[in-house]
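Missing here: one protein chain of the complex. Every other protein chain is in place.
We call the chains A, B and C, going by the order they appear; numbering starts again at 1 in every chain.
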Amino acid sequence: MVKVTNPKKNQSPKISKEILLGFYYDMLRIRRIEEAIESRYHEDEMKSPIHLVMGHEAISVGSCSSLNKDDLIYCGHRTHGHYLAKGGSLEGMLSELYCRANGCSGSRGGSMHLLDKSVGMGGSSAIVAGAIPIATGAALSFQLKSEDRVVLVYLGDAAVEEGACWEAINFAALKKLPIIFFCENNFYSVCSPLEMRQPPNVQIYRKAEGFGLPTVQIDGTNVLDVFECTQEAVARARKGKGPTFVEALTYRWRGHGGAGDDSASGYRDPEEVKHWEQFCPINGLYDYLITMNLYSKKDKDFAEKKIKEEIEKAFEHAISSSNPQEMDLYTHVYSQ
Amino acid sequence: MVKVTNPKKNQSPKISKEILLGFYYDMLRIRRIEEAIESRYHEDEMKSPIHLVMGHEAISVGSCSSLNKDDLIYCGHRTHGHYLAKGGSLEGMLSELYCRANGCSGSRGGSMHLLDKSVGMGGSSAIVAGAIPIATGAALSFQLKSEDRVVLVYLGDAAVEEGACWEAINFAALKKLPIIFFCENNFYSVCSPLEMRQPPNVQIYRKAEGFGLPTVQIDGTNVLDVFECTQEAVARARKGKGPTFVEALTYRWRGHGGAGDDSASGYRDPEEVKHWEQFCPINGLYDYLITMNLYSKKDKDFAEKKIKEEIEKAFEHAISSSNPQEMDLYTHVYSQ
Amino acid sequence: MPWAQALIASKSSENPDPKEGRVLSYVDALNEALALALGLDPNVIVLGQGVNDPKGMFGVTTDLHKKYGTERVFDTPLSEEGMFGVCTGAAMNGIRPVYLHNRPDFLLLAFNQIVSHASKIHYIDNGKTCVPLVAWAAIGRGWGSGAQHSQAIQGLLMGVPGLKIIMPSTPYDAKGLMLAAIADNNPVLIFEHRWCMRNKGVVPEGIYKVPIGEGVYRRKGKDLTIVGTSHSIELAIQSIDDLADNKITADVIDLRTIKPLDEKIILESIQKTGKILVVDTGWEMGGVCAEIGCLVAEKGFSYLKSPVRRMGLPDVPSPAGFTLEQFYYPNKDNFYQIIQEMVTEN
Partner (left out) sequence: MPWAQALIASKSSENPDPKEGRVLSYVDALNEALALALGLDPNVIVLGQGVNDPKGMFGVTTDLHKKYGTERVFDTPLSEEGMFGVCTGAAMNGIRPVYLHNRPDFLLLAFNQIVSHASKIHYIDNGKTCVPLVAWAAIGRGWGSGAQHSQAIQGLLMGVPGLKIIMPSTPYDAKGLMLAAIADNNPVLIFEHRWCMRNKGVVPEGIYKVPIGEGVYRRKGKDLTIVGTSHSIELAIQSIDDLADNKITADVIDLRTIKPLDEKIILESIQKTGKILVVDTGWEMGGVCAEIGCLVAEKGFSYLKSPVRRMGLPDVPSPAGFTLEQFYYPNKDNFYQIIQEMVTEN
């Protein structure tokens, strides 16, 4: 069973109450949205291969909170949390899952290509590691145009097995590009555990160290840790000091794709899932806020209610939206 | 100008006289063969893109001396030294350069594909890093068939910029394959200096360390260092302890391709070339042998004479051999 | 190596696609082929992302590792280019790797190893080394596979010397061609189609081989020739059967292999019908349709009574959305229409 790092819930950061409550609300919102999608997935109306993010919420929220609206994020197939944390429209997302013409990618992308340029969700790739060099190129464009913007690219523990990941990291280090490589290490690639893919003695963040980047390994279930280390990395990038590599340890509560947990199939121990569920990013922060007297049960109920209403509206909007037409198939193959 | 490591000529290894003299003869032979090729290249009869190895001789000889005949080596475009050090036929090599039917690759490969399976020259690729995964696969075959054989693959300082290099290294470390990754760092890729391609603070061998391999950086102009570290690595591989990564610092005395030095063109300082020429692998060992009273001027003259005769015979053989026929073009596209 | 005897023993090619006998699912047929190969030859290995997990590569590799061990049936790092090179190097040294991928899209990462190495080494080495490896992938379609998970890339590879490319449509062929591919001493790519993988069919037990490079008639007729592979030919068969009442019949040729290409059977049929519709699961432009269409215009020109027609994908990436997918992929109505047009043409 995978060793868990213990979230240090007793840290008292210099983070304002507003921000802390924002973390909680945003994580809770992502969780509830994923649960709503999951609960309706069996209806077979969302004809798109979903990759749920339960367990990863602290990473999306903690890191995106350190970015400006015009900073860009890129990611792989597991897009939901990042898209929402960066401010992507929920209606656009659900319309995309329902394959509607008004989906955020016009029904060309689906769940793996949630996109909202207006808030800095720069793009994603359904090819593992495919977005890493692309994100690096975005960082190059910022440097060339001396824009005060940074890029953050999310990658999984399998993405570091793709050579292109290291080609991009070498180039980013060479040119001191304003980019953060953020590895969400959840110890699995589909059903393949890390130890079948990388040597036991190896730590992912240490690989990046050898390539000349400042690197850090953190508890990805602790939004405060994620926020603080991202803040540092972003500051370094803005100062022109170059890229940072972050390895955040976390866990995927559900199956690789689709609804529900699939550990019963035998590739991982259901006990392992239970074990990690104790380290819920959302409950963890809740307890912290309660002990710090920053939050109450009433506040939570209020938040839940607000989120529930938003989600229901968005589903109605998506379901009632219309499908693309045949002519839509042929647009945007080439740009004028 | 590149910092040079200083060959420690005063080391007294437990290496027998025979072996030491063998080192000297083999390095001298490679040097003279390259000089002979270079001196005739302008005749335009060797219609093949040559990559001369002057300056690299200690690497080929020191490492191949640690291998058995049935161990395999693989390499990139700079093949001559490795092919010869592993025992490849000189006649087959020159016939190949002269595009003869009896060339070691039947005139299909040329200088970048010198090949002699009978002595364990397993193959090469003209695509930088192309041979690294292939060599790793050869090592996998030895492990699967539990053969007591190892693989050594030569790669340049640019080859580590190709992602496939790290994909292969990760897999070799994961499976503890019997392979040595031997990097010949001569600080240039064609005319591109290392600092334009990799960050200044980065050391190639440290990258491999992060991937979980035992690694070492050595003086590639010192055949004794090369021999000793290869012996260790080979022993580790034979014991089933897995791969080793060796970075040997060296220098290419000639232009990237073709005859003569091209530093006048301005991509590198001619002084730098002079500087490195002081660290001639062959003269270095000669001085050592003389001070140790293991060798004499007379011995050298004898060796020179013998080599000269061998080379002249081989050229005559190649030049007088016949060209392929049209039908030869169509053979071996598929294997039966 | 044990393949020669085992395969000589097999009588398969005399009896293409039997109608009677044990019925097996497409996936089980592939699983059986791999099990037989692993059992027959200790040098056969099966690898790929997830081959030993509970999903077992759509079931194709399920439980093989339990019987043959995780040394020979193993999961890989997600390193398609590197692992393809590893397979090539192992194959050059006596191993017979079968490297499986969920999707052909992922093989695009390995083109340097496929095109410049695996397929050329036997030639460059002047015949001294051979590369008996099999790379397998299942073409995706539907449920939002989209532009990066449903590419049928066979057309990109058809021109590459030294490669063989197989695209089966029936469980019988899937097993027999898998065995033939593993027995072959050259790099062989097998592109399945996820929708063919739903099929069931008669599959003999034990080892048999379907010859690489030989097409078969799935239907015999007079009005036109339809030629292609995989799910496209399946759809063609259904469509032409629907048109039987309209008294339209066709030669329907399942090539099963696109490289080497069975020119003989194509020209034989076109000589009779004078009309040809070339179908493929990939893009029409510059792909398999183009090669076969050009071949006919070159070597079968005198037989041709009307223009060559092709039915594949438009010059557009695959959309992810369900509705757009319905417009993107050819369906039976498209077939009815084009066949009607061709029959009335003169």
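As a working rule, a residue touches a chain if its C-beta (ideal position, glycine included) is under 8 Å from a C-beta of that chain, and two chains touch if they have at least 3 such contacts.
Everything quoted here is computed from the prediction, not taken from an experiment.
Asker: Which displayed chains make contact with the chain that has been left out?
Answerer: Within the full complex, the chain not displayed touches A, B, C.
Asker: Of the residues listed, B:19, B:196, B:235 or B:294, which one is in contact with the missing chain?
Answerer: Of the candidates B:19, B:196, B:235 or B:294, B:196 is in touch with the missing chain.
Asker: Tell me which residue among A:49, A:88 or A:163 touches the hidden chain in the full complex.
Answerer: Of all options in A:49, A:88 or A:163, contact with the hidden chain holds for A:163.
Asker: Of C:74, C:111 or C:217, which residue touches the hidden chain?
Answerer: Candidates C:74, C:111 or C:217; residue touching the omitted chain: C:111.
Asker: Among C:131, C:147 or C:197, single out the residue that touches the unshown chain.
Answerer: Looking across C:131, C:147 or C:197, the contact with the absent chain belongs to C:147.
Asker: Would you mind spotting which of B:68, B:118, B:296 or B:323 touches the chain that isn't drawn?
Answerer: B:323
Asker: To test your reading of the contact rule: which positions on chain C touch the chain that is missing from view?
Answerer: 81, 105, 108-109, 111-112, 115-116, 119-120, 123-124, 146-148, 151, 153, 155-162, 259, 282-283, 285-299, 301-302, 304, 306-310, 315-317, 319-320
Asker: Over the whole complex, note the residues of chain B touching the chain we left out.
Answerer: 47-49, 99-100, 103, 105, 107-113, 125-130, 158-159, 161-163, 189-192, 196-198, 265-267, 323-324, 326, 328-330, 333
Asker: On chain A, where is the contact patch with the chain that was removed from view?
Answerer: 72, 74, 105-106, 108-109, 113, 115, 117, 122-123, 125, 127, 130, 132-142, 144-145, 163-164, 166-168, 170-171, 174, 331-336
Keep in mind that, in the parts below, only the chains that are shown with their structure count from here on.
Asker: Report which interface contains more C-beta contacts, comparing B-C against A-C.
Answerer: B-C
Asker: From the mean C-alpha coordinate of chain A to that of chain B, what's the distance rounded to whole Å?
Answerer: About 46 Å separates the centre of chain A from that of chain B.
Asker: Report the inter-chain centroid distance for chain A and chain C in whole angstrom, where each centroid is the mean of the CA atoms.
Answerer: 37
Asker: What are the residue numbers in chain C that touch two or more other chains?
Answerer: Only 76-77, 79, 81-82 qualify.
Asker: Taking each residue of chain B in turn, which ones touch at least two of the other chains?
Answerer: 163-164, 166-167, 170, 174
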